[in-house]
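Working notes for the structure below.
A protein chain is absent from this complex, but the other protein chains hold their places.
By letter and in written order, the chains are A and B; residue numbering begins at 1 in each of them.
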Amino acid sequence: MTEFELGRFPSLFVRVKGSNSRIREYRALVDPAYEYCIVPKGDAYVFGHPEVAFQHETVGPPNARTLMTAGGFSKTVVFEVEAVEIGGLSFEKVEFAAIDLPQEVGFEAVIGQSLLKHAVINLDWKKRLLGLTKAS
Amino acid sequence: MSGGQPQGGNEPEELTLEQIAGKYKSRWVAILVTARDGNSQPTKGRVVGQDVDRFRLRSGLMKYPDICIFYTGEAPYPMLL
Partner (left out) sequence: MFGSKKLTFQVKDPMLVMCRIAGTGDRTRELSALVDFNSTHCLMFANDAVFLGYSDVANRAREWREVFPQKAPYLMSFRGVERGIMVRLKRVSIGPLAVEDVTAVSLEMEPSLLLPYDMVLGRSFLDKFKLTYDGKSKTLSLS
């Protein structure tokens, strides 16, 4: 198990490697209540997905999915990245949704179920520890 | 995964994450990571971009193949999903 210090929110630095080998690293919020991991639309573009700029609500690009969010339904591009590195753990072929979270939140990436379905999370608020293990 | 390289210009000074948070309060910063702890979490880096607006920050970062972006402040209010 890899253990991280637990701050005000369970967050850690994650390295996301796109299928075009470009890398973006974020302080991401860990939240299994989200079905997909999230990165900003601008970075989906960097990872080789220019279709994020195609905003047509009815037609949409072929990899657009309708997601239910706190703000209601939205059509969002979902794509696969080559790998995500968290600490010493590496997760291959993880699905991400391209969503711009409000910047007041202070996080622009979320680690959701599409990665956490391969992991076990331990949260100990008293010891301020966040543990992450890759599920076998 | 290999580290990113700055594309020319003067190299910014290496700072710890605490120093970066102190110098660029409540800003979105982009750093080239220069040191990591045992958990591969960044501990030091060179700031190559900073802005109060993360969308504006993005425009100067396309040239970096590998960059770390984070907010140095905290959400001002309690959070709900």
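Simple rule for what comes next: a contact is a pair of C-beta atoms (placed from the backbone, for glycine too) under 8 Å apart; a residue touches a chain by one contact, two chains touch by 3 or more.
Worth saying up front: this structure is predicted, and the values here are computed from it rather than measured.
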Logged for chain B, residues touching the omitted partner chain are 75-81
Of the residues in chain A, which ones touch the absent chain? 9-10, 29, 31-35, 68-73, 101-102, 104-105, 113, 116-126, 135
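Just so it is clear, only the chains that are shown with their structure count from here on.
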Calculate how many whole Å lie between the centre of chain A and the centre of chain B, each centre taken as the average of the chain's C-alpha atoms. 18
Chain A residues touching chain B - in the complex, by the definition given at the top: 2-4, 8-9, 12-13, 15, 17, 21-27, 31, 33, 40, 42-43, 46, 70, 83, 85-88, 100, 103-108
Residues of chain B that touch chain A when the two form their complex: 1, 4, 28, 33, 39-42, 53-55, 58, 62, 65-71, 73-76, 79, 81
